[in-house]
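Omission of a single protein chain aside, the complex is shown with its protein chains in their original locations.
Read from first to last, the chains carry the letters A, B and C; within each, the first residue is number 1.
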Amino acid sequence: MTDIRHTPDPRNIDIDRVGIKGLLYPIVLRDKQNDTQHTTAEISFYVDLPRQFKGTHMSRFVDILNKFRAKIDLRAIDEILDHARQQFSASTARIELTFPYFIMKSAPVTRSEGLMSYRCTILAETRSEGRSSSTVTVRVPVTSVCPCSKEIADRGAHNQRGIVTLAARTNRFVWIEELIAAVERSASYEIFTNLRREDEKFITEHAYDNPAFVEDIVRDVADKLMADPRIDWFSVESENWESLHNHNSYACVEMDLSRLRQQS
Amino acid sequence: MTDIRHTPDPRNIDIDRVGIKGLLYPIVLRDKQNDTQHTTAEISFYVDLPRQFKGTHMSRFVDILNKFRAKIDLRAIDEILDHARQQFSASTARIELTFPYFIMKSAPVTRSEGLMSYRCTILAETRSEGRSSSTVTVRVPVTSVCPCSKEIADRGAHNQRGIVTLAARTNRFVWIEELIAAVERSASYEIFTNLRREDEKFITEHAYDNPAFVEDIVRDVADKLMADPRIDWFSVESENWESLHNHNSYACVEMDLSRLRQQS
Amino acid sequence: MTDIRHTPDPRNIDIDRVGIKGLLYPIVLRDKQNDTQHTTAEISFYVDLPRQFKGTHMSRFVDILNKFRAKIDLRAIDEILDHARQQFSASTARIELTFPYFIMKSAPVTRSEGLMSYRCTILAETRSEGRSSSTVTVRVPVTSVCPCSKEIADRGAHNQRGIVTLAARTNRFVWIEELIAAVERSASYEIFTNLRREDEKFITEHAYDNPAFVEDIVRDVADKLMADPRIDWFSVESENWESLHNHNSYACVEMDLSRLRQQS
Partner (left out) sequence: MTDIRHTPDPRNIDIDRVGIKGLLYPIVLRDKQNDTQHTTAEISFYVDLPRQFKGTHMSRFVDILNKFRAKIDLRAIDEILDHARQQFSASTARIELTFPYFIMKSAPVTRSEGLMSYRCTILAETRSEGRSSSTVTVRVPVTSVCPCSKEIADRGAHNQRGIVTLAARTNRFVWIEELIAAVERSASYEIFTNLRREDEKFITEHAYDNPAFVEDIVRDVADKLMADPRIDWFSVESENWESLHNHNSYACVEMDLSRLRQQS
């Protein structure tokens, strides 16, 4: 059978990324609490395709995933990408994994345990000339009390669940747990899965004492990351599901710390 | 060209519903405030197919929508369904329209105006033997203050946005606006699109004075609907995006009022 | 601290279901191929609440899940529900788990392996008077070739991915794998994750030789289930992501087999 993918292409246009998208696969991740954890990931996996080739071999991506899915950490991802570049004779390879990441958390007073899930993304890319980069994104639900509502109301203050999305590019290994902690320490209070009434009292009061706008949350996260030499670049977005509105409030700060460091 | 859809089918199985699903169309709806409103609807449109026929004519559904989409109200929907039953020689026809419905609301103190959107569904079905029914579903965002948190905390109380889903089958015309109002009067307070600080103060205090569990919200809505002779059946669900948790609290009450009335 | 949830409620309205919704948890499922599999589930978990009680204890649901999540099968689910009824002094308990279920499949010619994911739901309910029921839903992607297009076109035939949703209530244990197989044998051909060119040739030709409307697919699935004495009730929906349209074609058959058996 002729392989039409190997025929030359007349249009003379390089393709930046070609591959598979939206494949759901069970994976085993490296985990700070328990060494490993099982989860399920939505995976996209691409290589570049030079102008002279008409098409790529989609099934090879699945072969590579089958080989590596039993233990995925940032080191394994480098191997996956190197393997992909070789198999496809490609100059760049890129993988994106989006998955729920589970952390057992204890309630602040009663220590009741419950698993929190955080939707995370690892996006990694390597290039033939040796440059490689990876960006880890964590999406962290938090609680926020509105400072304005607290200030003006004679009693109570509106508050809500919000989601903080932190993406970071690092020059050294950083645990997903560390990024999540940086966010959770920046809101009115962090969120839990299993709370007793004593915990609920504690969090309600603690959050009321620490009101925060979306602007405050992103500034507090930025403040922490600016002091961490392992972070080269970050973007932090805070989105509050306002309890008085049907739309969300939003703030975002992005910083290229490696460039700022070079300038100073 | 032979039409394979008209060939007989050997399996002897009636099909309950066959048609098109997920068609996005602009529609014009009857509206209490302004007579009509333009919106966009995701539409499913089905008929039954007796066992002797192999297939149906999908393009006829689009022809019928083209004919009627310029002014849709519950009366027009009856015409649409009668038309469909004739065109398809079908004994039942069913249409589902899900759309954002916009209502201009004024803030409680400053009267600032803003459009609220409510995702609504009209599901209507007619049968050849004359029975027809329609169910209107409204999804209403509200704010709720937790009674337990208020009771036990020395200051503040956790609160959050929630969504109340009310589906009602009626024996007479009921405005979408009336169903929404029944929900909005049952939460800690209703939600707005355009609030000034005076409004925010008012709502924060008012909601704090009226804490409500998801259980309270569905009971309050049920209470109102039980007193309305136009309602034959309803289901009301309340789902709170808990501000201390990453999952939601939920309560549901369903009642067949026409049967309860017959029994009493 | 007073527990406001225990105070009496004046409205005199029973709540059908109250609990938690949308909790994402890692679970271990019983699996036909490998004994167990790890996956992640979105969980809802409810009990009823009699009219005399104001509120329920949401954290107890999480305690019960923590106790049982390490090995979930239909037997464990009965235990979970019995446990819930006792803990809450409730007369009914209900749990819904929606999760990707993974099955290793071999390509039809080359036997290349790849994991397929199927989004499944287990919905189970028990009642104090001893009745209990569980419904298993499988969502199975398939390929379908349009019989009409094949008939009228001089070459080719439009085809597409579709999703078949089969929900079944059974009186004896049925593997998820059996329900999936009933669907996969009813389309133009089943779908795979890892195909070589020889497989692609085989499936293209086989599917072209077996064209199927959405109507055909649901009838073929219905035909198989009607012959299975373990099935008490089923609903099967087929939805094709038509390759010539931006909307989907849809067909549905629902049958209460236990009632049909009583009538005959």
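We adopt the following convention: a residue touches a chain if its C-beta (ideal position, glycine included) is under 8 Å from a C-beta of that chain, and two chains touch if they have at least 3 such contacts.
Because the structure is predicted, anything quoted here is derived from the model rather than measured.
Engineer: Using the whole complex, pick out the displayed chains that touch the missing one.
Structural biologist: A, B, C
Engineer: Which of A:L81, A:V214, A:I231 or A:L257 touches the chain that is not shown?
Structural biologist: A:V214
Engineer: Sort through B:K201, B:K224 or B:H245 and give me the one touching the missing partner chain.
Structural biologist: The single option touching the absent chain is B:K201.
Engineer: Touch as defined at the start, partner being the missing chain; which of A:L29, A:L49, A:A90 or A:C120 qualifies?
Structural biologist: Spelled out, the listed residue whose C-beta touches the missing chain is A:L49.
Engineer: Give me the subunit C residues in contact with the hidden chain, please.
Structural biologist: Contacting residues on subunit C, toward the hidden partner: 116-117, 141, 143, 145-146, 148-150, 152-161, 189, 191-193, 195, 197, 200-201, 203-205, 207-209, 241-247.
Engineer: Footprint of the hidden chain on subunit A, which residues?
Structural biologist: Against the left-out chain, subunit A lists 1-5, 9, 11, 13-24, 44, 46, 49, 54-56, 58, 147-148, 151-152, 213-216, 218-220, 222-223, 239, 246-254.
Engineer: Pick out the residues on subunit B that sit against the missing chain.
Structural biologist: Output for subunit B: 1, 3, 23-26, 37-40, 59, 62-63, 66, 100, 102, 112-115, 117, 193-198, 201.
Following the convention adopted for this analysis, only the chains that are shown with their structure count from here on.
Engineer: Chain contact topology under the given definition, line, ring, star, complete or other?
Structural biologist: Complete.
Engineer: Give the identifier of the chain nearest to the protein's overall CA centre, each chain being represented by its own CA mean.
Structural biologist: The most central chain, going by mean C-alpha position, is C.
Engineer: State, to the nearest whole Å, the distance from the C-alpha centre of subunit B to the C-alpha centre of subunit C.
Structural biologist: Computed from C-alpha means, the inter-chain centre distance equals 25 Å.
Engineer: Would you kindly tell me how far, in whole Å, the mean C-alpha position of subunit C lies from that of subunit A?
Structural biologist: 30
Engineer: Would you pick out the residues of subunit B that each touch at least 2 other chains?
Structural biologist: Within subunit B, residues 148, 152, 246-247 contact more than one other chain.
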